[in-house]
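One protein chain is absent from this view; the other protein chains keep their places.
This part shows chain A:
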Amino acid sequence: MLERRSALAVAHPFAWAALTLGEVRGFTLTQVAGFGNFAADVAATAGALPETSNQAVESNGRTIFRTGPHAFWFVGPENDDLAARLAGKAIVTPLSSSRTRISIEGRAAREVLRKGIPIDLHESVFTPGMFAQTGLHHTPVLLHCTAEQRFELYAMRTFALNVWEWLEDAALEFK
């Protein structure tokens, strides 16, 4: 059995008073896209799909992001068999190994993210449940606000350590 190795295996998670940086492991990320009326078939299997491009939906134990006009990301538990159940109904791409999920929590979290992400992250605008596909340190990331002071960043695996080091550096003033 092959063992999954984190791209952040050499990184050091930390928990300060103002900021906690860590990695969320053990999830299944499935990209689902299609043509025509594929969304109806997908919804019949996976539950109601989000209508908007900035609000995630929690459904059947999964978080669903609308990542494009005809594309969705499903984040489920590690043993999620959604990809197999949607086979033949849509274009299904397993992405679990391609993204690293970084968690940022604490009262300094927004301030740290604001240093590198050019969208409005004010707590009255970017509220829990919202997400944005944007860029951080020249790499594409999906930023998900899971609570008022907690965020998850989905970074491409090969850039994950780079993003992590950028976050560490941006966080130093809050140590």
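We adopt the following convention: a residue touches a chain if its C-beta (ideal position, glycine included) is under 8 Å from a C-beta of that chain, and two chains touch if they have at least 3 such contacts; residues count from 1.
Here is the rule we go by: contacts and distances are computed from a predicted model.
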| item | value |
| --- | --- |
| Name under which UniProt lists the unshown chain, selected from "Phosphate transport system permease protein PstA", "Sarcosine oxidase subunit delta", "Protein-export membrane protein SecF" or "Glutathione-binding protein GsiB" | "Sarcosine oxidase subunit delta" |
| Contact partner of the left-out chain, one of A:S6, A:S103, A:T134 or A:N162 | A:T134 |
| Where the unshown chain meets chain A, residue by residue | 53-54, 67-69, 71, 118-119, 132-135, 139-140 |
